[in-house]
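One protein chain is absent from this view; the other protein chains keep their places.
Coming up: subunit A.
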Amino acid sequence: MKSRFALGAVVAGVPLALALVGPWVAGGPGPRAASFTLGGGHPLGTDFVGRDVWDQVLLGGRSVVLVALAATAVAYLVAFPLGVVSALTHRAWLEELLMRPLDVLLAVPSLLMILLVAAVLTPGAAGLALLVALVNIPDAARIVRAAAAEAASRPAVEALRMQGETWWRTAVGYVGRCLTRTLVADAGVRLTGVLYLVATAAFLGVGVEPDAADWAVMVDRNRTGLFVQPWAVVVPALLIVALTMGVNLLADAGLEKRRRTWTP
């Protein structure tokens, strides 16, 4: 269990550290070299417009990682109260009012929605984060509601009501706490989905400039030189994969139950 936690921390830690610290470490824009070259003072070669790949890797993580983390956090921030309130209420109309509009949103393919909004509004990084959060709210709210409904039907909740316990303590203190395991497992998967969506959006040019320093954009733009200079594609792609894998390993390790110890 410990080893899995350590593995997850390392695997997720490398891309996270690169993304967050990278921009400060990276030097200023150096002189441009020829496109898709290897060596010549560039440890990972140069990219499609002759920039240093290592510099681009250092600069390009922050947007992807921050947008993905922010989008996941915002999605839960909205989904958690929606789901818990509709699970705990006994008024059918309130539940309908909260959950039905989300079902409509759920029916629209997420990428289509992002592209549509992007075509009209041209969002920046913050806008992209909000958009991705928006398309994630319906299923996150459904998962919260389903898990909370199970917890809310337990005698423990009736006992809390019998004690005249506050709504906050019942909803957050008990039901919310019962949800932790489900939500941690879901968050691991959801972050993967969000990263994929953010990377795809960047790949399609939503929210970022076509030559921006961004891991997803790097994968897209440097594809043409993949067989001449693979590092410009492989390194950012690996970093994205490592981030999602590491986060899921961490979530799994957190969920692992304490096993019984045996002393003969």
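To be clear about the criterion, a residue touches a chain if its C-beta (ideal position, glycine included) is under 8 Å from a C-beta of that chain, and two chains touch if they have at least 3 such contacts; residues count from 1.
FYI, contacts and distances are computed from a predicted model.
Novice: One chain of this complex is missing from the view, so tell me which of "Peptide ABC transporter ATPase", "Simple sugar transport system permease protein", "Carbon-monoxide dehydrogenase medium subunit" or "Ethanolamine ammonia-lyase large subunit" is its UniProt name.
Specialist: Choosing among "Peptide ABC transporter ATPase", "Simple sugar transport system permease protein", "Carbon-monoxide dehydrogenase medium subunit" or "Ethanolamine ammonia-lyase large subunit", the correct UniProt name is "Peptide ABC transporter ATPase".
Novice: Have a look at A:7, A:73 or A:156 and name the one touching the chain we're not showing.
Specialist: Considering all chains, including the one not shown, the answer is A:156.
Novice: Of A:27, A:41 or A:164, which one is in contact with the hidden chain?
Specialist: Among A:27, A:41 or A:164, only A:164 touches the chain that is not shown.
Novice: Of the listed residues A:32, A:177 or A:223, which contacts the missing chain in the full complex?
Specialist: If we include the chain that is not displayed, A:177 is the one touching it.
Novice: Residues on subunit A that touch the omitted chain in the whole complex?
Specialist: Answer for subunit A: residues 90, 154-156, 158-166, 173-174, 177, 257-264 touch the chain left out.
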